[in-house]
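A single protein chain has been removed from this complex, and every other one stays in its place.
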Amino acid sequence: MLARAIPGCEGLEQTGPDEYRMKMKMALASLSGAFEGKVKITDQSPPSSFRLLVEGSSKIGFVKGEGLLKLTPSGEGTEVAYEGDAQIGGTMAAIGQRLIDGTSKMMIKKFFEKLAAESAS
Amino acid sequence: MATTIIQTEKLVGKRIRRREDPRLITGTATYVDDMQMPGMHHAAIVRSPHAAAKIRSISIKAAAEAPGVVAVFTGKDTEKVGPVPCGASLPGLRVPHHYILAIDRVYLVGHPVAVVVATDRYLARDAADLVEVDWEVLPAVADPEKAIAPGAPPVHPQWPDNVAFVYNQEGGDVDKAFAEAEVIVKQRITSQRLIPSAMETRGVLAEWRGADRQMTLYTSTQVPHLVRTLVAGMLGLEENRMRVVAPEVGGGFGSKLNIYPEEALMGFVSMKIGKPVKWIESRRENFLCTIHGRGHVDYFEVAAKKDGTILGIKLKLIQDQGAYHQLLGPAIPTLSVLMMPGLYRTKNIRAEVIGVFTNCTPTDAYRGAGRPEATHGIERMVDILADELGIDPAEIRLKNFVHNEEFPFPTATGLTYDSGDYAAPLQKAMGIVDYTKLRAEQAAARKQGKLMGIGICTYGEICGFGPSPATPAGGWECGTVRVEPSGKVTLLTGSCHHGQGEETTFAQLAADELGVDIDDILVLRGDTAIVPYGIGTFGSRATAIGGTALYYAMQDLKVKMKKFGAIMLDSHDVSYANGQVVCNKMGKSVSFKEIAAASYRAMKLPPNTEPGLVSTHFWEPPNFTFGFGAHIAVTEIDPETGQITVRRYLAVDDCGNIINPLIVDGQVHGGVAQGMGQALWEQAVYDDNGQLVTGEYTDYTMPRAHMMPWIESQHTTTPSPVNPLGVKGVGEAGTIGASPSLVNSVVDALSHLGVRHIDMPLTPEKIWKLVAGGKN
Partner (left out) sequence: MIPQTFEYTAPKTLDEAMALLASGGKPLAGGMSLIPMMKLRLATPEHLVDLGRIKDLDYIREAAGELHIGATTTHYSVESSALVRGKCPLLSAAAGAIGDPQIRNVGTMGGSVAHADPAADYPAALQALEAKIVIRGAKGERTVSAADFFVDAFTTSLESGEVVREVVVPVEQAGTGTSYLKMPQPASGFAIVGVAVRVQRSGGKITLARIGVTGLSNIGYRAWAAEKALEGSAGSADDITKAAALVAQGIDANSDLHASADYRRHLASVYAARAITAAASKA
């Protein structure tokens, strides 16, 4: 489910309890990059919340995201709230404020849309 | 032999167009990147994406096997190359060993870890991506105040408090001044990090000829002779086997007054591969790996009497040094201390400077180097004091200026101001803008809810760096004048100008001094094999010191010319005038050309007469020179958006005698643009992890022509007694005067809302919040 929710994720491989190695391709307008990294789930208190750690690095820099996801059933579906922090480094950090804000928002949005879709199915 | 004396037209003081400009503006000048050599290789440098990390391992296999790659070197290979030098010395200064390639740990984003050498630049760059580094990322700290707070991650583990040095200076009786004060004003004032942004990035081409044991290093630098001495030392090479050439240098602003790892690294690579190798810095590397400027947090306190008389000044200065000391880094804030009393008479000062390590690019000299920070501080404080006391900012300045009869004036910080008439430029500026009328207009505008500000800055500048005791590598300069057998004149100067226009001003000086046609004069610089020796161009010193060295060389040359003229005229009573030697009795003369030819042909010289016409002079200045001036900025603010419009900008500078007013105006314009850049737009921003967020021009706001207001440049002239030319210096004046006048102007526009200070840059959002919230 995670693999399908993470935008551009090309495969998750379990490396430990709640820990995965991830390959991810980011393609966005002209920006593209192949990332390798890991995903870790901690602080699980099912079904209402868990903490997600995503780390990836590529030639163009690295991303590190940490977020607390809160799932609250509401009516038919589940409301997903997210609180988190992302770190970007390397060349990517310099590509422009405009790009970073827009892109990260979009990735997060996509993630939740997919997560919501996946959890609904 | 001619018998008439031609009165040549004097060129000093004329607005002559710059002789260097045609090649610069048509793009036909030769920079390092334009140089090609047979067998030349290209280097790409692998750099850290992390601000702090340990290197677990580096794998170079894939890169070494990539097409076109001839060698890959890492820190293990270059470990024996000497460290990148820090030339500043302060008591207790902590100097981290600055390897040219990281060994096992990196301290900033951009830290070089490996170099890939290939047959072309593209293949080198491709292969650089194949170097794999296994990092253990460590916590980083990017803010100097956070770095010295307890619990901050140590930049260098051996110094967990991140303190690079503490420097104290005191003059007079500060405690008494503060005890007697009727009013004390305090303010925290920052001078943000800036990225120097020379139009040409750095570049190095090293050519090692093993059989000759000769290294030629072409590098974009302001200080070729220093590079030779220091890089030869790093490489363990005899200094006289190294030649350093600074071809055309596309600006520096202090950022090329340095020794960089890549200079030694290219030398190392060339010696290893036995071929020339070139590295050209990308703009991205320039943002990360060439020094930054400023980076101050200042805590100012000023004690005064109710009538506005300043009694004393205290300053606690936190200087963000970055991860390493570059050549002069730790010395820069000490210049701020020297300049902290500004143009004011107070004899009581106390300064504490704390140099702080952060996981950021090292800071060092950037146009003004320490003086803009100091001037910004004191000029803001004087305005704050004026506001506190309800005194007009012009009046409070006039009240505190050093008096004309007090020159040479010994300052509280140990300097001696050479000459001045500090009220003159301020009064002239006030007259030009009609200050009284402007204030009336401002009052009327306020009634209509409009925001208009008038900002004054009166600055002093330490120019002509400097007497040797005050300048790390020596503060003299060397000038040579060589008359060729054909009568052409070649000037060799150790001042390695790189856009300032000395090719023109020095030629003007020589044309007048020697009485020859300016077109017969060639000015050469920037090659250690051509110029006997030199210090370089920085610190508004080239004309005051380099020009003076040439002046004295020319005096010596004239003595030689007279000697030859006397022989040729067979007279003991001759004088030199207008390019001729004249027999005072008979009125007969020999021309410059004739003497030149005879001096080299040496046919009829009496015994023990040295042939040839070359004179060299090393000139050591007895003191700095001190330029000064007054800038006035009139601004308007859009209260809805916070946008600032600079309605009028007037600079009245006193740089002593002026050789070429056109060039002086150009220096003022460029300087003001840079000061305005700091005041309104520029800032190097790091995130908490030490990533440079403004890492490209898409986020780092370089001022551009369309953003500039009209800059009016006017002058008063107070000759300096320090040198025979009476010149002071103007390279940094505009930058020093601009930021305080602009910030003072904007704060003035908002002062009725209770605003007393705003830190730079004055972004519209900051201003909007102040207008909306009404408080700082």
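A and B label the chains in the order they appear, each numbered from 1.
FYI, contacts are C-beta pairs under 8 Å (C-beta built on N, C-alpha and C of every residue); 3 or more make two chains touch, one makes a residue touch a chain.
Everything quoted here is computed from the prediction, not taken from an experiment.
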| item | value |
| --- | --- |
| Contact partner of the left-out chain, one of B:Y299, B:Y533 or B:Y697 | B:Y697 |
| Selected from B:R121, B:R243, B:K275 or B:K563 as touching the chain missing from the view | B:R121 |
| Subunit A residues touching the omitted chain (full complex) | 28-33, 59-60, 91-92, 94-103, 105-106, 109 |
| Residue ranges of subunit B at the interface with the undisplayed chain | 121-122, 125-126, 129, 282-284, 640-641, 643, 681, 685, 693-694, 696-702, 704, 706-707, 763-765, 768-769 |
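To be clear about the criterion, only the chains that are shown with their structure count from here on.
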| item | value |
| --- | --- |
| Computed distance of Cα centres, subunit B from subunit A, in Å | 47 |
| Contact set on subunit B toward subunit A in their complex | 49-51, 109, 129, 284, 287, 687, 689, 691-693, 695-696, 698-699 |
| Residue ranges of subunit A in contact with subunit B within the complex | 57, 59, 61-62, 87-91, 93-98 |
